[in-house]
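What you see is the complex with one protein chain gone and the rest in place.
Coming up: chain A.
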Amino acid sequence: MKILIIEDETELSDVIRESLEMEHFLVESAEDYRSALDKIISFHYDCILLDIMLPGGSGLDLLQELKDLDKSDNVIIISAKDSLDDKLKGLNLGADDYLTKPFHIAELTARVKSVLRRKSFEGKNFIELSNLKLDAGERTLQIDNQPIPLNRKEFDILMYMIVNKSRLVNKTALAEHVWGDHMDEADDYEFIYSQIKNLRKKLKENNAGVEIQAVYGIGYKLVQL
């Protein structure tokens, strides 16, 4: 899987690259409009992370180029501007997603994988890990082919943790992803713990091959047993 990062801030680009390489993706980067355009025209990427404000041109123009090349459906816009206009323009030009800076690494990973999943499975949206099988479309979980009932939040947490398996997931990232943006300012996000506790219990009772561990001070990590 090849991913292109188009971002003029090299430090941000480097840290994203480092994270994506941990997921065993092949990562390339471009720092300005010109070099990004060269790469887009010459190579094929499975996913493109695109900043809007670039030296030498606008990311939206690059998106137009990608659309003309019929390659815009795997683009995730990463922008400092939380502007509805840019978002609508970007999505109208065929971008798959729009992520506002600053974001959590886990969230970026989840979004990238979601793009890749949609592309490679053509609607069939299964994720398998150990003896777990998640259907992202139907929102169901099977352990050892036995269906395990989960509520909406438990499913979202598990899905997010599995997408970010073996990675440290910040509890804020998890809360924002599962509970939505309105939960900010909500006292350290300790309230997510009770749902996680229930989920852990269900995983353990059904002998799941994975476990959600707490990482003190930061959040959680899903590990394969």
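Some notes on this structure:
Here is the rule we use: contacts are C-beta pairs under 8 Å (C-beta built on N, C-alpha and C of every residue); 3 or more make two chains touch, one makes a residue touch a chain; residues count from 1.
Going forward, contacts and distances are computed from a predicted model.
Per its UniProt record, the hidden chain corresponds to "histidine kinase" from the list "Carbohydrate ABC transporter permease", "histidine kinase", "Protein glxC" or "Carbon monoxide dehydrogenase". Contact with the chain that does not appear here is found for just one residue of A:Leu26, A:Ile41, A:Leu69 or A:Val215, A:Val215. Shown as candidates are A:Asp38, A:Glu128 or A:Asp184; the residue that touches the absent chain is A:Asp184.
Contact between chain A and the absent chain runs through residues 9, 11-12, 15-16, 18-19, 22, 80-82, 84, 100-106, 153, 167-168, 170, 172, 179-180, 182-188, 190-195, 215-219.
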